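With one protein chain withheld, the remaining protein chains of the complex are depicted in position.
== chain A ==
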Amino acid sequence: MTVRRFHAEIGTALVTAGVGLAAVIGASELGFGWEESGPQPGYFPFYVGLVLIGASLWNLMRAFVKHRDAMVQERASGEIEEPFLPRENLGRIGTFLAAMTGFVIATLTLGVYVASAGYIAWSAWRQGGYPLWKSLTIGIVFTVVQYVIFETIFKIPLLKGPIEPLLGIY
(Lines give C-alpha, C1' and ligand atoms only; values in the text may rest on other atoms or scores of the structure.)
Protein backbone atom coordinates (compact mmCIF):
# COMPACT_ATOMS: atom_id res chain seq x y z
CA MET A 1 0.00 0.00 0.00
CA THR A 2 1.05 3.58 -0.48
CA VAL A 3 1.07 5.85 2.53
CA ARG A 4 -0.18 9.32 1.68
CA ARG A 5 1.22 12.44 3.23
CA PHE A 6 -2.25 13.17 4.61
CA HIS A 7 -2.20 9.95 6.67
CA ALA A 8 1.28 10.69 8.00
CA GLU A 9 0.28 14.24 8.97
CA ILE A 10 -2.78 13.02 10.84
CA GLY A 11 -0.88 10.24 12.59
CA THR A 12 1.89 12.59 13.71
CA ALA A 13 -0.52 15.25 14.92
CA LEU A 14 -2.47 12.69 16.93
CA VAL A 15 0.69 11.29 18.50
CA THR A 16 2.04 14.73 19.46
CA ALA A 17 -1.37 15.62 20.91
CA GLY A 18 -1.18 12.34 22.85
CA VAL A 19 2.23 13.29 24.24
CA GLY A 20 0.78 16.63 25.33
CA LEU A 21 -2.18 14.89 26.95
CA ALA A 22 0.10 12.48 28.80
CA ALA A 23 2.11 15.43 30.10
CA VAL A 24 -1.04 17.25 31.23
CA ILE A 25 -2.29 14.15 33.04
CA GLY A 26 1.10 13.46 34.61
CA ALA A 27 1.45 17.07 35.66
CA SER A 28 -2.02 17.33 37.18
CA GLU A 29 -1.15 14.35 39.42
CA LEU A 30 1.76 16.43 40.74
CA GLY A 31 -0.37 19.53 41.10
CA PHE A 32 -0.15 22.49 38.77
CA GLY A 33 -1.37 25.21 41.06
CA TRP A 34 0.35 27.44 43.60
CA GLU A 35 1.63 26.84 47.07
CA GLU A 36 3.54 28.87 49.64
CA SER A 37 6.91 28.45 47.94
CA GLY A 38 5.74 29.22 44.41
CA PRO A 39 4.44 27.13 41.55
CA GLN A 40 3.92 23.42 42.17
CA PRO A 41 6.12 20.93 40.28
CA GLY A 42 3.47 20.23 37.66
CA TYR A 43 2.92 23.88 36.79
CA PHE A 44 5.38 24.19 33.92
CA PRO A 45 4.75 20.82 32.19
CA PHE A 46 0.98 21.30 32.55
CA TYR A 47 0.87 24.51 30.55
CA VAL A 48 3.54 23.39 28.07
CA GLY A 49 1.42 20.26 27.53
CA LEU A 50 -1.64 22.40 26.86
CA VAL A 51 0.27 24.42 24.25
CA LEU A 52 1.45 21.18 22.63
CA ILE A 53 -2.12 19.89 22.40
CA GLY A 54 -3.26 23.17 20.90
CA ALA A 55 -0.51 23.22 18.28
CA SER A 56 -1.16 19.58 17.41
CA LEU A 57 -4.87 20.22 16.90
CA TRP A 58 -3.99 23.15 14.64
CA ASN A 59 -1.73 20.87 12.57
CA LEU A 60 -4.50 18.29 12.41
CA MET A 61 -6.91 20.88 11.10
CA ARG A 62 -4.36 22.13 8.55
CA ALA A 63 -3.88 18.56 7.32
CA PHE A 64 -7.60 18.18 6.69
CA VAL A 65 -7.84 21.54 4.91
CA LYS A 66 -4.85 20.70 2.71
CA HIS A 67 -6.26 17.27 1.97
CA ARG A 68 -9.58 18.74 0.92
CA ASP A 69 -7.84 21.15 -1.47
CA ALA A 70 -5.75 18.31 -2.85
CA MET A 71 -8.84 16.17 -3.41
CA VAL A 72 -10.51 18.99 -5.31
CA GLN A 73 -7.42 19.35 -7.45
CA GLU A 74 -7.23 15.60 -7.93
CA ARG A 75 -10.76 15.54 -9.31
CA ALA A 76 -10.08 18.56 -11.54
CA SER A 77 -6.71 17.62 -13.00
CA GLY A 78 -6.36 13.93 -12.21
CA GLU A 79 -3.15 14.70 -10.32
CA ILE A 80 -2.91 12.42 -7.32
CA GLU A 81 -1.99 13.82 -3.91
CA GLU A 82 1.70 13.59 -3.11
CA PRO A 83 2.46 10.08 -1.89
CA PHE A 84 4.38 9.97 1.37
CA LEU A 85 5.89 6.53 1.02
CA PRO A 86 5.53 4.66 -2.25
CA ARG A 87 5.47 0.90 -1.92
CA GLU A 88 9.07 0.13 -2.96
CA ASN A 89 10.42 2.74 -0.54
CA LEU A 90 8.29 1.29 2.24
CA GLY A 91 9.91 -2.10 1.63
CA ARG A 92 13.42 -0.67 1.62
CA ILE A 93 12.93 1.32 4.79
CA GLY A 94 11.17 -1.62 6.46
CA THR A 95 14.13 -3.93 5.82
CA PHE A 96 16.58 -1.34 7.11
CA LEU A 97 14.50 -0.74 10.25
CA ALA A 98 14.06 -4.44 10.91
CA ALA A 99 17.80 -5.05 10.60
CA MET A 100 18.50 -2.13 12.93
CA THR A 101 16.01 -3.42 15.51
CA GLY A 102 17.62 -6.84 15.20
CA PHE A 103 20.97 -5.20 15.91
CA VAL A 104 19.62 -3.56 19.07
CA ILE A 105 18.14 -6.83 20.35
CA ALA A 106 21.38 -8.68 19.54
CA THR A 107 23.39 -5.98 21.34
CA LEU A 108 21.31 -6.45 24.47
CA THR A 109 21.58 -10.26 24.40
CA LEU A 110 24.94 -11.03 22.77
CA GLY A 111 26.86 -7.82 23.42
CA VAL A 112 27.71 -5.01 21.04
CA TYR A 113 30.79 -6.60 19.46
CA VAL A 114 29.11 -9.77 18.23
CA ALA A 115 26.03 -7.81 17.22
CA SER A 116 27.89 -5.22 15.16
CA ALA A 117 30.10 -7.80 13.41
CA GLY A 118 27.01 -9.84 12.54
CA TYR A 119 24.91 -6.84 11.50
CA ILE A 120 27.56 -5.31 9.23
CA ALA A 121 28.42 -8.69 7.70
CA TRP A 122 24.75 -9.49 7.08
CA SER A 123 24.11 -6.12 5.39
CA ALA A 124 27.15 -6.42 3.13
CA TRP A 125 26.20 -9.99 2.24
CA ARG A 126 22.43 -9.69 1.74
CA GLN A 127 22.04 -6.04 0.69
CA GLY A 128 25.40 -5.34 -0.88
CA GLY A 129 25.74 -8.67 -2.65
CA TYR A 130 29.29 -9.28 -1.45
CA PRO A 131 30.55 -12.84 -1.06
CA LEU A 132 30.07 -14.20 2.44
CA TRP A 133 33.76 -14.36 3.40
CA LYS A 134 34.34 -10.75 2.32
CA SER A 135 31.31 -9.58 4.27
CA LEU A 136 32.46 -11.38 7.39
CA THR A 137 35.94 -9.86 7.05
CA ILE A 138 34.45 -6.36 6.83
CA GLY A 139 32.32 -6.98 9.92
CA ILE A 140 35.17 -8.42 11.97
CA VAL A 141 37.72 -5.76 11.00
CA PHE A 142 35.24 -3.01 11.94
CA THR A 143 34.57 -4.69 15.29
CA VAL A 144 38.26 -5.04 16.11
CA VAL A 145 38.85 -1.35 15.31
CA GLN A 146 35.87 -0.48 17.49
CA TYR A 147 37.28 -2.56 20.36
CA VAL A 148 40.68 -0.90 20.12
CA ILE A 149 39.21 2.62 20.03
CA PHE A 150 36.82 2.20 22.94
CA GLU A 151 38.37 -0.35 25.29
CA THR A 152 42.08 0.22 24.66
CA ILE A 153 42.43 3.92 23.80
CA PHE A 154 39.54 5.51 25.70
CA LYS A 155 39.08 2.79 28.33
CA ILE A 156 35.29 2.84 27.93
CA PRO A 157 33.76 -0.62 28.44
CA LEU A 158 30.91 -1.43 26.07
CA LEU A 159 28.13 -4.00 26.48
CA LYS A 160 29.50 -7.54 26.34
CA GLY A 161 27.61 -10.79 26.04
CA PRO A 162 28.26 -14.46 26.70
CA ILE A 163 30.74 -14.90 23.84
CA GLU A 164 33.54 -12.48 24.81
CA PRO A 165 34.53 -14.38 28.00
CA LEU A 166 35.00 -17.50 25.86
CA LEU A 167 37.60 -15.56 23.86
CA GLY A 168 39.26 -14.36 27.03
CA ILE A 169 37.98 -10.74 26.77
CA TYR A 170 36.35 -9.15 29.77
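Just so we're on the same page, a residue touches a chain if its C-beta (ideal position, glycine included) is under 8 Å from a C-beta of that chain, and two chains touch if they have at least 3 such contacts; residues count from 1.
Quick note on the criterion: contacts and distances are computed from a predicted model.
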Options "Tripartite tricarboxylate transporter permease", "Glycine/betaine-binding protein", "UxaA family hydrolase" or "Cytochrome P450": UniProt name of the undisplayed chain: "Tripartite tricarboxylate transporter permease"
Interface with the undisplayed chain - residues on chain A: 5, 8-9, 12, 16, 19-20, 22-23, 26-27, 30, 34, 37-42, 44-45, 48-49, 51-52, 55-56, 58-59, 62, 84-85, 89, 92-93, 96-97, 99-101, 103-104, 107-108, 112, 116, 119-120, 123-124, 127-130, 138, 142, 146, 150, 154, 156-159
